[in-house]
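Note that one protein chain is taken out, while the other chains of the complex remain in position.
Per-chain numbering from 1; labels A, B and C assigned in written order.
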């Protein structure tokens, strides 16, 4: 028996650990460092219909126990992602979750329809929460009606289950979560980054050329845990949790909060081997907690 | 000339540094460590109509570069705050900003009316953003209409200028800021804490007895800076900025973002002398930046 | 007076499983008023981990301006502290709180000192002060197992000392209260520090005796300003609550609701 296995819509995960979108490119660079087949899944970088160059630099800034980024969804566009990146990834025995971004419903639908047909794409992650591009979906992420409409539209054309990625920059995240669940979402991924800003000491101007950026890393973990907890109580679809995961202990926390699997973003930059290291550490942690399987952890915080 | 002086509605500050509400009690303990007259002002602990015991313990938990708290507005109630705490504070030459909390408009109004008459209370800080008590004003803090109504009601009875303390747990903080400005607020203080949660590794249950707590400390600074920046562009009333300030450099950042003064919360726990240390460090920093007065910093980030 | 002092580590060694004994030197020591007071230690110069760690003063020497702390290196903060080497400076805030007072026992009386785990250290200075004034001290020290035991000889040098371990691997098996039930001690006043369940059991067992208990609570400021560390009091007390950091950590039996 594989103690770490988790079954989710469209995803038979050998373990619940996957790199988060945008923090792992299309797997090529980390694939030079270790065997990607160890991973539960890979969330690839946001793909848009056309090639995007993204925002001017500087695009990243460090903050206390976190970082800001405003990459701006740079990617080679749907066609080349399908032809080059997904084809290359097909050599690894690992499910792919394709992060789909756009500025209008039509873009999302086109990308979703096409990319969901790639043989190794097992699920979509609908990015309605990127804070870094003008029309990058953030409106979809803060308005439950828009979020639901987009989810329905994408569900209609997608050949694989659809996970919706939620923004934490909202007054009540459960409202959006319930709206996308009602619209047919198969799962939720959360959280995307919190909007933040860092100023240059000397000039007083934003360090990031884009002005604001998305805050990620350990600093945001308490917010992410709280939101996963809230959403997991509010909906019946599974959650892939993320936000500040750096080690196996953090994974325990996200599962306890109610997530069924966990994504690792920023921590890859600090320790490029963090995902396999977490995967190797999990069985021992389960032993210490006296648990048989990783799924025993899911939602522990809810029990009375 | 005092290079650090800042004039705000009701407040002639000798410098822009003040301890944040709830992180300094009523000044007694820190007053044993240094002379409180050095401070620009003091934001005293939230005062409610009746004595409040607050939440069960544990009430605090550490997080990466931050902490969660769920004190639950423990305070001796209006009468004793007036009779004991404010009277004791009167011996120091320092303006007091009284943080007013309640669960219904009527409570707020009663506390505001009475406490604004205390001779050394120079301004009120309307706490519509405490995430830690069931009816602790958080509804007022996320609904622009309620926030505006409460502001008007308090303005009507207050003998001193009214600052409204905003919650960061909203989709668009400028909406609330504009609403309270329109309702007559004399200033804004921001940010209160982000709602977060920490789980116990072993049990999977929340560490804080209250379940969730408010996140403060360096971790939240990028979010606070972004929000001060946004709000200072959206309104014409002054802002007292806070969230993660630990040193004089952070003060530069908040002023550059658009705040006119700065409050220091969590950092008092790390370094009880942080406020006077910051005050002493500011003139040198001004010299380094080639600036004459601290007010030259305000809103530097906005200039094109 | 409370001071913030960069104290120098002048000795540090492991004295049991994960238990570190650390000697710190600095003028803060001059301010110590009673055994059972604690210090609040910043374990790093960065902001992660952020909060100070409260650690009891196990003993002190005002002449040398040195104090000894004994702590368990368990979580992130205490592990960072344990890793510091001799000669390194540590930011210490203290002395904090109100400790045990040796005045509560008269010369010739017997005092019962009951410690559990990392609650044992503050009893050491107390015992030194009590015995110095002619109080007869009996020590009942509870630990998880043999590898966790420390300061057995130091206490034995001051008076009768009984080791009790949960697994029986050293001394008697069981809890400290089991041992005291089996072999009662005749005493006037008890002093105790340890995990809350132990404090509770001790207070119940000796409800008719004068006693003083030292409590633990999660802390923010450590000086009484933030209301993180409050405990409800038992009905009938003046105040509805007390703060462990500034009113305690030591309270007379019957004050704190446990």
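Throughout what follows, contacts are C-beta pairs under 8 Å (C-beta built on N, C-alpha and C of every residue); 3 or more make two chains touch, one makes a residue touch a chain.
Because the structure is predicted, anything quoted here is derived from the model rather than measured.
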{"item": "Hidden partner chain, touching residue among B:65, B:223 or B:285", "value": "B:65"}
{"item": "Contacting the left-out chain in the complete assembly, out of A:39, A:65 or A:239", "value": "A:65"}
{"item": "Interface with the unshown chain - residue positions in chain A", "value": "22-25, 28-30, 32-33, 45, 51, 53-54, 57-67, 69, 71, 74, 217-218, 246, 266, 268-273"}
{"item": "Touch residues of chain B, complete complex, unshown partner", "value": "64-65, 218"}
{"item": "Those residues of chain C which, in the complete complex, touch the missing chain", "value": "44, 46-49, 76, 80"}
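The rule we apply is simple: only the chains that are shown with their structure count from here on.
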{"item": "Pair of chains joined by the greatest number of C-beta pairs in contact", "value": "A-B"}
{"item": "Whole-Å gap between the CA centroids of chain A and chain C", "value": "46"}
{"item": "Sites on chain A at which at least two other chains make contact", "value": "64-65, 218"}
{"item": "Touching two or more other chains - residues of chain C", "value": "47-48"}
